[in-house]
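Only one structure is covered here, and it is reproduced in the block below.
Here the complex is missing one protein chain, while the rest keep their positions.
Naming follows writing order (A, B and C), and every chain is counted from residue 1.
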Amino acid sequence: MEHIPAPAIDFISLAPALILSVFGMLVLLMDLFAGKNKNLLVFASLVGLVLAGVSAFAPKALPVVSFGGSYVVDHLSVFFTLIFVFSSALTILLSIEYNPRNGIRAGEYYALILFCTVGMILLASATDLIMIFLGIEVVSICLYVLAGIKRGDVKSNEAALKYFLLGAFATGFLVYGMTLLYGATGTTKLAGIAEVIHSGQTNSDTLLLLGTVLLIIGFGFKVASVPFHMWAPDVYEGAPSPVTAFMAVGPKAAALVAFYRVFATAIPEIGTTWDTLLMVVAVATMVIGNFGAIVQTNIKRLLAYSSISHVGYLLIAIIARNSLGGSAIAYYMMAYAFMIFGTFGIVILLGEKNSENLEIKNYAGLGVKQPAIALCMTVFMLSLGGMPPFAGFIAKFYIFGAAIKEGYVVLVVIAVLNSVVSLYYYLKIVVLMYMKDSERELELSMGPITLAVVAIAVFGTIEMGLFPDPILQLTQ
Amino acid sequence: MFGYGWLVLISPLLGFLSLSCFGKRIPRSIAGYVACATVGLSFFISLILLVHLSVLEPENRVGGVQAMYTWIDSGQFQLDFAILIDPLSVFMFLIVTGVGFFIHVYSLGYMEHDPEFKRFFAYLNLFIFSMCVLVSAADFFFLIVGWALVGLASYLLIGFWRDKPSAVLAARKAFVMNVIGDVGMLIAAFMILETFGSLSYQKVFESAPGMFLANDINVILITLFLLVGAFAKSAQLPLHTWLPDAMEGPTPVSALIHAATMVTAGVYLVARCHTLFELAPFTMYVIATVGIITATFAGTIAMVQTDIKRVIAYSTMSQLGYMFLAVGLGMFSFGMFHLMTHAFFKALLFLGAGSVIHSMNDEQDIRKMGGLAKAMPITYITFLIGSLALAGFPLTSGFFSKEAIIMASYHSAMGNIAFWALAIFTAGMTAFYSFRLFFTVFQGDSRTPDAHPHESPITMTGPLMILAFFALTAGVLGHWVDGFLSPVFGGHAEHYEDGFLETIAVLVGFGGILTAGLLYMVPSDRVAQLREVLAPIHDILFHKYYVDEIYDFLIVKPVKAISVFLEDMGEKKGVDFAVDQVGVQVREVSKYVSIWQSGRIRDYALNMVAGMALVLIFVAFL
Amino acid sequence: MELLIFYPLAGFCVLMGLGVIISSSPINSALSLIAMMMGLAGVFVLQQAHFLAILQIIVYAGAIMVLFMFVIMLLNLKSAEEDTWSIRPQNTYVSVLTGFLALGALYKIACVISQAKLDSPAAVPDDFGTVVRVGTTLFTDFVLPFEVASILLLAAMVGAVVLAKNKID
Partner (left out) sequence: MDGFVPLNHYLLLSATLFVIGVLGVLLRRNVIVVFMSIEIMLNAVNISLIAFDHYLNNSDGQVFSFMVMCVAAAEVSVGLAIIISMFRNKPTVNLDEFNILKW
């Protein structure tokens, strides 16, 4: 009986994921004894997230490559880890007041968010197809459950079912694509694949091509780009609001960074064909997202379409495929996290006792009744629309800058025009708040913690807009 | 050196934020004063800046960029958070905050009974802030930011009475028109960035003369796109239709935004970018031509309007046309001078009109007014001064500024007889319609017996009197303005002396006033009665009647027909129709996109596979 | 030898696969699926992947399919709920178009796939596909994915419990 040599395990680079896994299990255990009071779980989860965030800085000299080249900690992954930790923490904070009001009592909720965060962190660092696959699956499976965690609500059920079936369907394509890529190159490591492609030693270029197509489909689904976006509006509408916010930021960022890694690291050299394709996809995504949003009457659905259009902008950075593109994605996602959590915070604040109050027309008159909240909402809407001096503007600016540097001027012009279209529906909400009188009185549920989240988000949106440099330094 | 100049911007911004965030907690009485105080502070600081600049040597007055810190720094491209303090921006500061301050005070009285008093002042402060951003921008980026912000503030203020559907519609129209302009500006900015690699005025204006020959196609394109923005904001043909509709907003708003400040932004833009425009004589010619055509066009329409505010609105368009004529001819300081005097007398006229409307219980139709002179003496006199200034009556401020432009239209390098003739013609019309308005409203007998007009409170009449003072006397500042701004424009504008032409202009002005007087001084329903009592005057009256007929046949009817035609074709079917159609079509597309989303999982899966098939085909065959 | 076994086995798998999507009763579908998985296990054996062949039977045919059966029984699904396979009339055009596109794409792929370099299997060592060989790879090169899989399964288990348990609190 031969002995298997013990593999070297780099605990330091794994630290954030390890800490969160441990805290996830801890939360599960504590749930047994906590009874009805979930505050302890929340506290433990937040501690875990903070520790994970701190430990992300543990590796001394970046980048650290470990596990035989299947896991890398570089500036990008550290920054994304921060985004994930941050967005998970905000999700949990938003849930504290939302969950009891909407009949979500399961303590496992928090554990699932932590596990999901583990998946995202792994995904951001993964440089091996198998790791990427597993990362995506950890994230997806947690999200399927989170989307349907409002068990008594038919909408939530339907959202979970749709997300699950379509997600599993897309996973099929994704894993098939990875298989073909493996078959063509004989390795699952991104660096190895790049090497094989570079040397022209592939087993079959066709397999490579086909694999890449299927991979695009799989990733396209996960980031909700056209024509694989159709799940997004339905799932976003049906899932509980904090989960929707979470989905729009964390998992999307994780999928994007993996997408970016695959395209920038593994297959940069078969670029030119893909560029045209990705450009078409990016344009379609922006157009469909923005035009779909215009007629929406449900705020969550509107935000879903808007998030589709934002993916379109982000794809431009992937097309640019330079280092500027990577940090532009990172900056964009951070800014987007602030804006989306702020917006959803307000959506949750405006929820009533018995209904979530999601119709946009109910926002009428907010400018008079709740001037501060209306002003915050205005900031978020303007920022989402890419108006200076807010974070959304700078984020778009860097993405477009990265694209222009590579000479994609037409693409940028289309994107700018799309931003103008998007202002139409963002400003519609602002106009409604300030220009219309409310039709009925609302019994708003002004939770202090949710308010705090909104305040943090406003601060972040403005701060990142006025002083973009510090955050940008972090991403490079 | 001018670091404290930031306060000009910050003060109204703080006012806006505090009023909109804590509006509920600030008592109503204080809110108005807070708003006034912030603008007053800005005005005060602008005055200090003025003094500060005046003591400097002329060559040190330009290029005072106050950078707070570097905002964006991405390799080649750098953008600072900065304001530019030079004579031109301080000049604009003074007008914006000065006139703005008086209008704020006026609003205290005018909006006193409005339930949303605080929201109004919050928006006003936002506007002042935006306008200051616009004029103090040190680069094209913040220029556009300010450009868009004033559009936003104007939108909010036009639609301030949101229960009034016409106001909401007008607000939307103004917004869409302004967005068209903004897009033009954006394109121009992109081209500038592409050409110069920078957006800062300093760099662009320094390198431009070395980079282009005159009428280089690039510089023409850049300036033309800038013009789209300027024309949209300043309501020049063909992007003018929003301005008359914007009168749906409260009257102080019309005075501040749609007469004194925002609409002059286009003129400011041309003056600010004069380096670029001078390199494109073609564009300059376009500016002058469009300016004078707009002036004439709006003048004819103003003659037949019956809504007191619309008359003044068209007159504003017409006067803006003069300013564009001036800057188009290269007489930048004349344009700025007319901008200043216009700000005084037009704000005065609007505020006077507001005072009238206020006392007539929101009646705006001049045919129902009349004989207000006795009831409202202060308004009467100040309105008279405003009308005189607008008509270019000798020795009022309007006389000096307009005269300079009319002279330049003939004598300057680019001037010609056509410009001059149209300018003189428009001057005559201006005199006519302003006094038609004045006589109809203040002279004769009241046409609505049950109205009980009363003089407005001191918060309203005070600003009227101050503005009247300036409208009367600001003419003496002409040379000072020219001298003060000359470092920016690189030299003095030549003042042309031509006694003959000046006399013609003055005579035409008198003619206009006289005609209006003959036609409107005496209400026509008393004609028969008078004819019996005063036989000697019978002839004159008869003649008046006769003239009226001729006038009606020769001038009023054709003008009416033309203006109706223009309104039909140009406004309802042309631009407006296009704008509405864009909205409708966008919504149609949007509906299709969302109906595609059928809600059925199998359809979604089918779409995914269809998408995949498309991608495969794309890859396999392309 | 390989030829003799592979083609019938492959045919069997395809038939059973079709059976899953054609039969109107979910029970029949599930049984076909089990048969297909058994067949696939055979294909795996042909490829010398003995370890995975066993896993295929234990995990898929054994555990997963039993779960399916349980659920079908639990929901008490009737076989005939007029559920034959169908295209919604509104989707006819899209479907036909997709069909053509997909066929075109498949044809193109089939044309080029025959140019692949790998026509004969590599000479594999004796221990290829055994537990030892796969296990060694799993615990050295892929120890991280292996650990992640445990998180995945834990999350799935917790999630399934949360969603399916009868009553919370």
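One rule holds for everything that comes next: a residue touches a chain if its C-beta (ideal position, glycine included) is under 8 Å from a C-beta of that chain, and two chains touch if they have at least 3 such contacts.
The model shown is predicted, which means the values in this text are computed figures rather than measured ones.
Trainee: Under the definition given at the start, what are the shown partners of the omitted chain?
Mentor: Output: missing chain touches A, B, C.
Trainee: Hey, which of A:Lys162, A:Arg261, A:Arg321 or A:Lys436 is the one touching the hidden chain?
Mentor: A:Lys162
Trainee: Which of A:Ile141, A:Ala255, A:Ala282 or A:Ala337 touches the chain that is not shown?
Mentor: Of the candidates A:Ile141, A:Ala255, A:Ala282 or A:Ala337, A:Ile141 is in touch with the missing chain.
Trainee: Check the options A:Ala56, A:Ile104, A:Val175 or A:Val421 and report the residue that touches the missing chain.
Mentor: In the complete complex, the chain left out is touched by residue A:Val175.
Trainee: Could you pull out which residues of subunit C are in touch with the chain that's been left out?
Mentor: Touch with the absent chain occurs at residues 1-3, 6, 10, 13-14, 17-18, 20-21, 26, 29-30, 33, 36-37, 40, 43-44, 46-49, 51-52, 55-56, 59-60, 63-64, 67-68, 71-72, 74-75, 77, 81, 83, 85-88, 95, 106, 110, 113-114, 116, 118-125, 128-129, 133-134, 136-138, 141-142, 145, 149, 152-153, 155-157, 159-164.
Trainee: Could you please point out the subunit A residues that touch the chain left off the display?
Mentor: Touch with the absent chain occurs at residues 129-130, 133-134, 137, 141, 144-145, 148, 151-155, 157-162, 164-165, 168-169, 171-172, 175-176, 178-180, 182-183, 186-188, 203, 233-235, 237-238.
Trainee: In the complete complex, which positions of subunit B touch the hidden chain?
Mentor: For subunit B, the residues touching the absent chain are 594-595, 597-602, 605-606, 609.
In this section, only the chains that are shown with their structure count from here on.
Trainee: Cα centroid separation between subunit B and subunit C, in whole Å?
Mentor: 72
Trainee: If you average the Cα atoms of subunit A and of subunit C to get two centres, how far apart are those centres in Å?
Mentor: The computed centroid separation for subunit A versus subunit C comes out at 30 Å.
Trainee: CA centre of subunit A versus CA centre of subunit B: separation in Å?
Mentor: A distance of 46 Å separates the two centres.
Trainee: Quick one: which residues in subunit C touch 2 or more of the other chains?
Mentor: Only 109 qualify.
Trainee: Residues touching two or more other chains, restricted to subunit B: which are they?
Mentor: Within subunit B, the residues that touch at least two other chains are 603, 607, 610, 612, 614, 616.
Trainee: Quick check on the complex: what are the subunit A residues that touch subunit C?
Mentor: These residues of subunit A touch subunit C: 2, 4-5, 7, 9, 14, 21, 25, 28, 36, 67-68, 70-71, 105-106, 108-109, 111-112, 115-116, 118-119, 122, 128, 130-131, 134-135, 137-138, 141-142, 144-145, 148-149, 151, 160, 203-204, 206-207, 210.
Trainee: Per the contact definition, I'd like the list of subunit C residues that touch subunit A in the complex.
Mentor: Residues 109, 112-113, 115-118, 132, 135-136, 139-145, 148-149, 151-152, 154-156, 158-163, 168-169.
Trainee: Note which residues of subunit B are touching subunit C in the complex, please.
Mentor: Touch residues, subunit B against subunit C: 598, 600, 602-603, 606-607, 609-610, 612-614, 616-617, 620-621.
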